[in-house]
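Note that this complex is displayed minus one protein chain, with the remaining chains in position.
The first chain written gets the first letter, and so on, giving A, B and C; residue counts start at 1 in each chain.
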Amino acid sequence: MIRVCQEDFDIGAEIAALTDGRTDIGAIVTFTGTVRDCGGAITEMTLEHYPGMTEAELERIEAQANSRWPLQASLIVHRTGTLKPGENIVLVITASEHREAAFEAAQFLMDYLKTSAPFWKRETGPDGRKWVEAKTGDETATARWRDRKNAAE
Amino acid sequence: MIRVCQEDFDIGAEIAALTDGRTDIGAIVTFTGTVRDCGGAITEMTLEHYPGMTEAELERIEAQANSRWPLQASLIVHRTGTLKPGENIVLVITASEHREAAFEAAQFLMDYLKTSAPFWKRETGPDGRKWVEAKTGDETATARWRDRKNAAE
Amino acid sequence: MRLLYFAWVKEKTGVAAEDVTLPDSVATVAELISWLKTRGPEFANAFEQSDVIRTAIDQAHVQHDARIGEAREIAFFPPVTGG
Partner (left out) sequence: MRLLYFAWVKEKTGVAAEDVTLPDSVATVAELISWLKTRGPEFANAFEQSDVIRTAIDQAHVQHDARIGEAREIAFFPPVTGG
């Protein structure tokens, strides 16, 4: 499942919704991304996105993860709008029988989300506003999954 | 922090306790291990441990993770006693500025916990009781962290 | 055809969305970007470093050599930075 919204999420409640009553899950991994203040340099972060394409990309990424790993459940929640330091930005949950699949699928989802989901961060601080620049490390992290897939084929 | 106890844990509350009021954390990873019923083959799981050594090993593992990755916070909770399918067994939380460190440290903690913390699982099912056998895959998973460390040195 | 602009591409062009009729000579994304740059200093500035600009046709990522074809919606934006 995927969700794009302004509201905060409750990690415990999201896990419960995915797993309650199930006895076939052995491993649940969650990733939560939060706003850092970078020592006071950031007072606010605004997330813009491309409605429609965002949901399509998140669904595509989630489907890819489910085709590569045997997942019992998965969830991506991404917030938009203006957030304060310490607030949640993104949540990924993966559930599987074994920990390797759950860990790898969660990392895969985050790596792909960082390089393909159309979100843009703008930071506000004492020195004004500025758009966050993409990190080449994120492209590298995503490329390693393609390499692994190609190597396996 | 580490904790060995019979009581269940609340993942949301544990994350909140580790991160509340902090604005220097960018990434939080949780791993939760739960009891699978394996299609009805398991009706109950009992966890025995070695009081004293368990806590010492968990603290040692946690200290190792903190020396290898820049973690803002970490937590290991492991339950003991008799659990039903669907119930929580173990919780690992790692918090860092960036996702790579949080993901890797959580995997490291689980791999080491699985091969060095003195817990033993006994499964009860329609066919009786049996002690779970250690998986060679867990040893392999742990060895890769040693190899990586040696390669880096 | 509908054109969308996001993040600093939107701020630089001063436009979030617009409906345009493309000249017949524009067949690819690269050609569309060249044409957009002729539409005034804001567009010339926004698309100056065109290799940084990312493009989606009908909400799917494409390269600059992609053909526009029967696209209904084309979006321009910086490399994504969510998560």
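As a working rule, a contact is a pair of C-beta atoms (placed from the backbone, for glycine too) under 8 Å apart; a residue touches a chain by one contact, two chains touch by 3 or more.
These figures come from a predicted structure and were not determined experimentally.
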item	value
In the full complex, displayed partners of the excluded chain	B
Omitted-chain contact residue, chosen from B:Ala16, B:Ala41 or B:Ala56	B:Ala56
Among B:Glu7, B:Asp20 or B:Glu133, residue touching the chain not depicted	B:Glu133
Interface with the undisplayed chain - residues on chain B	33, 47-50, 52-53, 56, 78, 89-90, 110, 113-122, 131-134
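Throughout what follows, only the chains that are shown with their structure count from here on.
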item	value
Given chain B and chain C, the chains that contact each of them	A
Far-end chain from chain C, centres as C-alpha averages	B
Rounded Å distance, chain A centre to chain C centre (Cα mean)	26
Of all residues in chain B, the ones touching two or more other chains	none
